[in-house]
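What you see is the complex with one protein chain gone and the rest in place.
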Amino acid sequence: MENLKIGVVGTGAIGREHIRRLSEKVSGCRIAAVSDINETAAGEVAEKYGAEFYKDSNELIRSKDVDAIVITAGDPAHASLCIAGLHAGKFIFCEKPLATEVPECEKIVQEEQKCGKRLLQVGFMRRYDPGYVEMKRLIRNGSIGTPLMVHACHRNMTHAPSMNSDLSIRNSGIHEIDIMRWLLEEDYDSCDVIIPKHNSHADPDMQDPQIMRLRTKSGVEIDVEIAQNSGYGYDIQCEVVGELGTIKLPDPAKVDKKIKGVHFVDVNPDWESRFSEAYEIELAKWVDEVKTGKVTGPSAWDGYMACLAADTLSRSRVDGERKKIIIPEKPALYI
Amino acid sequence: MENLKIGVVGTGAIGREHIRRLSEKVSGCRIAAVSDINETAAGEVAEKYGAEFYKDSNELIRSKDVDAIVITAGDPAHASLCIAGLHAGKFIFCEKPLATEVPECEKIVQEEQKCGKRLLQVGFMRRYDPGYVEMKRLIRNGSIGTPLMVHACHRNMTHAPSMNSDLSIRNSGIHEIDIMRWLLEEDYDSCDVIIPKHNSHADPDMQDPQIMRLRTKSGVEIDVEIAQNSGYGYDIQCEVVGELGTIKLPDPAKVDKKIKGVHFVDVNPDWESRFSEAYEIELAKWVDEVKTGKVTGPSAWDGYMACLAADTLSRSRVDGERKKIIIPEKPALYI
Amino acid sequence: MENLKIGVVGTGAIGREHIRRLSEKVSGCRIAAVSDINETAAGEVAEKYGAEFYKDSNELIRSKDVDAIVITAGDPAHASLCIAGLHAGKFIFCEKPLATEVPECEKIVQEEQKCGKRLLQVGFMRRYDPGYVEMKRLIRNGSIGTPLMVHACHRNMTHAPSMNSDLSIRNSGIHEIDIMRWLLEEDYDSCDVIIPKHNSHADPDMQDPQIMRLRTKSGVEIDVEIAQNSGYGYDIQCEVVGELGTIKLPDPAKVDKKIKGVHFVDVNPDWESRFSEAYEIELAKWVDEVKTGKVTGPSAWDGYMACLAADTLSRSRVDGERKKIIIPEKPALYI
Partner (left out) sequence: MENLKIGVVGTGAIGREHIRRLSEKVSGCRIAAVSDINETAAGEVAEKYGAEFYKDSNELIRSKDVDAIVITAGDPAHASLCIAGLHAGKFIFCEKPLATEVPECEKIVQEEQKCGKRLLQVGFMRRYDPGYVEMKRLIRNGSIGTPLMVHACHRNMTHAPSMNSDLSIRNSGIHEIDIMRWLLEEDYDSCDVIIPKHNSHADPDMQDPQIMRLRTKSGVEIDVEIAQNSGYGYDIQCEVVGELGTIKLPDPAKVDKKIKGVHFVDVNPDWESRFSEAYEIELAKWVDEVKTGKVTGPSAWDGYMACLAADTLSRSRVDGERKKIIIPEKPALYI
């Protein structure tokens, strides 16, 4: 079968990582075209990978030389690029979040329905992490009985300059929002945000850490600590407590060392090293599925649901009130 | 130095365990007298340990042949027995909780102040568990910087017939309430209780599990899952998250096994096996301190503070509202 | 760049696994031709992957439609197939062991030298396992100082019908022989085999378990338990003890469970699930390197050295004597 010709819009950090993975790690595809508002960067990437450089990303999206689109542009550009891709009738892989605003997500979902089939996949890579996959399998096969609670945390080492209280939920927390919904196979009922003592290593006007509390329709209670300044590394923990027992996301396998009085393993410094395997599996599966004409990964609806919960959490964070998450009826396309 | 003559009021399960420990594991003391509303049981214990049996517990408390009192009677009897002990001017070790009602605690605290010195110690044995002791040392020496959050859980295997939604907080949860206050060296500001999905192995009218949320004066956020039906064992977890890193209570050391496809350790079945070392250290230190005339363990004030928080949590559980924990001024005796 | 056309000789279990990996997981190649003494099996594989079926494996090896050869035939056929591949001047990936007899290895090494460049790679996949790779990095960067000892074990769940005392070393143990030499970057000086108590689950005439003892030129002492009947799973352990500390091969990351009184993770049932990641990395890197014309993986010399040590160990097992491992001068091609 011929290689899938991929056009990438956005050649920043995550864009270049995905291009590298698609070129070196994923079989059955090649980078055919790239575009970025930073034209120099995009041009360099184009040259390095033998891809076409497009000044206009919409032109790239419509190009006959591009079979499928990867969107790794800045978050605010996601929505319009997704819609352009849908209009072009092409398969799209859009990095999370699907969009920054709820109405944008609604628009995307409407446009995709007009296409008559699922074309869009959102980059919630955790669904491909072998640890989460195994947890879902164990929940499904009844190993721990009915889930009752989830205790989780998402810790970054230090916060990026652009990070703030709101993005901490909408950008970091959104991974947790999606993965819990996927693990438990349930929608959310309500949520709020708890603000613990301020970490003095965070900016004074930034709420860090935060605790997101989510409750599913059936009553499963989820608490997720979101910290941008753990001080010690990038650390993702997730324990699902069921009626019969508990399961916990494994830490990555690391060489066990005993040196200078301590018995230790290293902690991952960042999300890229932590989830590199998940990213590879995600992209490889996406390429395979696009070639068969049917994608099964996180849908535009999933992206919308995550955005809706993140938006509700953010509003709760501001006014301190517990809020219902109002979910519209699910269109047939996503059932 | 002569052996401390101990009179024990209450020869039920925990009473007999303490009598066994004081007789076999703790040096410098002997069981001189016992009393219980179940006179047969008390008589048997008296005979086994060569102690005097008292029909009337108040007589035991006042007896010249008794240097110090251990109260392991039923919870509702604690308050009056403590007060009788204080009136007799004797050192008292009272199992937790100090009393079941806040006003009773207030009364005890008032009576002890009249004695002019601390005579009463409450049986919060976790303060003697080597794991918690080490955690407090690490917090104090700044290993993890300022504490910001605590994530904890307290899980029993299956609930006792007498257990109910309220006792789950007042009897199990009270250990957590005391230990967090002791670890963080701070009083509480406010609290509420979250009710997750109901565990079908619990009685239908019993809320199980529950999540206690406590906030300290300085803003440290504590969440403690309290479950009476974990299904798998007795399990106590505690993670303190600070500005620089985290520390976690160690699981008990267990032989590591690889058999039939699994790599495992056993989980403790109950609190007695989990905290037997803590109980021994607690009682040994109490006997030593009583003999020097000065006790430093958990005070009547600590028992009062724990009861106050448990009471506030219980009320929050009923009406679902977050509540302030109103703390009176600390008397000089307890500073 | 065009896809590398691979011809596979041997479509048994490991052959089909490699074909699947090369087809689905590795980019830049395709299965062009297959051959096997079981013609039906080979024919089915050919059809499934759109490859050409060859009745005569030598024809496959010489075919212009085959760029590179993968040898996954039975162990005794390795040598002649390798030599045929070298005569055809093609890159060859030969599953371990390189050959079953030392003189065959010598012949292969001689033939490869005539080619003037390295064409052959031996399938010691562990060198690509991230755990071993990290251990080598840590040894190299001096984290544990000079290595002094290695304690290791290699345990299979239950032995295959074809397994025997000799193959336990030559087939299972050979992985250990190669990986220790690679980790320590040293040749062996001497060896012997210790025969512990017989496992009654092994055939009466099969020595199981065995302990291989190897000593490197510089004096590092290695002990490796080889067991074909662990009873509980497939388990590979490796601890390198240095002057400053120790490092240990990580166990695979597994979901941590607490159910029915035990806290556990699953143990891998077999080598395939344990080393699947290593196999993928190995083959992907081999394809990439073949396309650049220069392979750097385990060489024919490495295969020879492993065979030589395995042969010496096997002879020691029979007569119980400690033996020197006599190593000829390394040809320039392998330096």
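Side notes on the structure shown:
Note that the chains are named A, B and C in the order they appear, and that numbering of residues resets to 1 at the start of each chain.
By definition in this document, a contact is a pair of C-beta atoms (placed from the backbone, for glycine too) under 8 Å apart; a residue touches a chain by one contact, two chains touch by 3 or more.
Bear in mind that the values here come from a model prediction, so they are computed numbers and not experimental data.
Set against the missing chain, the residues C:58, C:199 or C:276 yield one that touches it, C:199.
Summary of contacts with the chain left out: across B:144, B:193 or B:206, the touching residue is B:144. Residue B:26 is the one among B:9, B:26, B:193 or B:278 that touches the chain not shown. Here the missing chain is touched by one residue of B:173, B:209, B:245 or B:303, and it is B:245. Here one chain is not drawn; of B:34, B:135 or B:149, the residue touching it is B:135.
Think of the hidden chain as still there; on chain C it touches residues 145-149, 151, 153, 194-201, 209, 211, 213, 218-221, 223, 225, 227, 229-232, 241-246. Where chain A meets the chain that is not shown, the touching residues are 230-233, 235, 251, 258-267, 269. Although one chain is not shown, part of chain B still touches it, namely residues 24-28, 130-131, 134-135, 138, 143-144, 244-260, 265, 284.
The definition used in the following text is that only the chains that are shown with their structure count from here on.
The most distant chain from chain C is B, comparing centres defined as mean Cα coordinates. Rounded to whole angstrom units, the spacing between the C-alpha centres of chain A and chain C is 38.
Rounded to whole angstrom units, the spacing between the C-alpha centres of chain B and chain C is 58.
Within chain B, the positions touching two or more other chains are listed as 230-232.
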